[in-house]
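First the structure, which I've put down as structure tokens, then a few questions once you've had a look.
All protein chains but one are shown at their positions in the complex.
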Amino acid sequence: MGKYLDILVFVIGGIAFPVGVVTLGGSLRRSYPDPAKEASYESGETPFGDARIRFHIGYYIFALIYLVFDVEAVFLYPWAVQYLHLSRGIAFGEIVVFVVMLLIGWFYAWRKKVLSWM
Amino acid sequence: MTSTLVIFIVLSLLTLYAAYRVATAHLITHAALFLAGTFAGVAALFFMLQADFLAAVQLLLYAGAVMAVVVFAIMLSQMREAGDHVPRWVDALRSPFFGFLPLISSVALFVILLISYLDTPWPSSATAAAVNSTRYVAVPLFQSYALPFEVASVLLLAALIGAIVLTRREDDR
Partner (left out) sequence: MNFGTVWPEIILAAVGMALILLDVIVPKQRQRALGLVAVLGMVGSGVAAAFEPRNGALALGGMIILDPLSLFFRLLFLAGALLVTLFSVDYIRGKGRDLAEFLALVCFATTGAMILAISWNVVSLFVGLELLSISAYVLAGFLRDEPKSNEAGLKYFLNGALASSVLLFGLSLVYGVTGQTGIPEIAKALVTAQTQGYSTVALMGLGMVLVGLGFKIAAVPFHLWAPDAYEGSPTPIAGFLSVVAEGAGIAAIIRLVSVAMGPLEGSWGVWLGALSILTMTVGNVTALWQKNIKRMLAYSSVAQVGYILAGLAVGTTAGIGAVLFYLAAYLFMTMGAFTVIASLSSAGQGNEISDYAGLGVRSPILAVLLTIFMASLLGIPATAGFMGKLSLIGAAVHGGMAWLAVGIAVNSAISVAYYWLVARTMWLDPVPEKAEPIRRSAELGAALVVTTVGTLFLGILPQVVFFFANWASVGIR
């Protein structure tokens, strides 16, 4: 368990810092709300409409493709960090086949224009 | 009571609470947030079992990618709320198919599982903890389990094609 202690410290520190800063700032400053201040900050653009609109279903494919490639990344990680402990020629061949199969899928998605933005 | 046990109990209670709130939250976005909390709690339990590779996978895939898909699905649908008419649990229990029958069957399953788990002298594997847990996954995965690994890549490809088939915009064909 000991080796996770630093992670725990980071997690606690990471949560404490923003929470602390916002609380501290809120307790020190004076509050004069007006409509312009209450509006969402959109990089200088004037916001309009509701943020909670319904998005086009076509965007869902991005989430699904991201999920597939995330799973692929999970398989690549143990291969990469433990490569020296594997029988190298075979392990290399295995991962090449693995990646090529996913590349075929990516190529197909690209050629079928599902990756183009609307 | 050891400190490990205390941490385990706290983590389990947090995970269970988050899981309970997934089912009972009124806003579907809140349910999604609690789902992420449940996944993170399970990841923390994996950490406690010294399975840090699995914990990282749990965070990356479930708290990360699966949650992204869930949030996308919420954005794409019109359903924002489970509704104001969510009944109090006392009233909900009266309905057979949404109340007491599922409750009875899940409690029964839980009790049966618990009894048989406690009844079983589990074979222990004390040696696993000493090994680097990524190596513990990687070496079998790329050696004896090479076939399932390659089949998994075909599976991912099939899933990708399936996702394209089912969600592609027709006007671009």
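To keep things simple, chains are lettered A and B as they appear, and every chain counts its residues starting from 1.
Assume a residue touches a chain if its C-beta (ideal position, glycine included) is under 8 Å from a C-beta of that chain, and two chains touch if they have at least 3 such contacts.
A quick note: this is a predicted structure, and the numbers were derived from the prediction, not measured.
Q: Could I get the residues of chain A that touch the absent chain, sorted low to high?
A: Counting only chain A, the missing chain is touched by 90, 101, 104, 107-108, 111-112.
Q: Using the touch rule from the top, list residues of chain B that touch the missing partner.
A: 112-113, 116-117, 119-123, 125, 143-148, 151-152, 154-155, 157-159, 161-162, 164-166, 173
Keep in mind that, in the parts below, only the chains that are shown with their structure count from here on.
Q: Just curious, how far off is chain B from chain A if you go by their C-alpha centres, in Å?
A: Result: the chain centres lie 19 Å from each other.
Q: Where on chain B does chain A make contact in their complex?
A: Interface residues on chain B, with respect to chain A: 4, 47-48, 52-53, 57, 60-61, 64-66, 68-69, 72-73, 75-78, 80, 134-135, 137-139, 141-143, 146, 149-150, 152-154, 156-157, 159-161, 163-164, 167-169, 172-173.
Q: Which residues of chain A touch chain B in their complex?
A: It comes out as residues 1, 4, 52, 54-68, 70-75, 77-79, 81-82, 85-87, 90-91, 94, 97-98, 101-102, 104-106, 108-109, 112-114, 116, 118.
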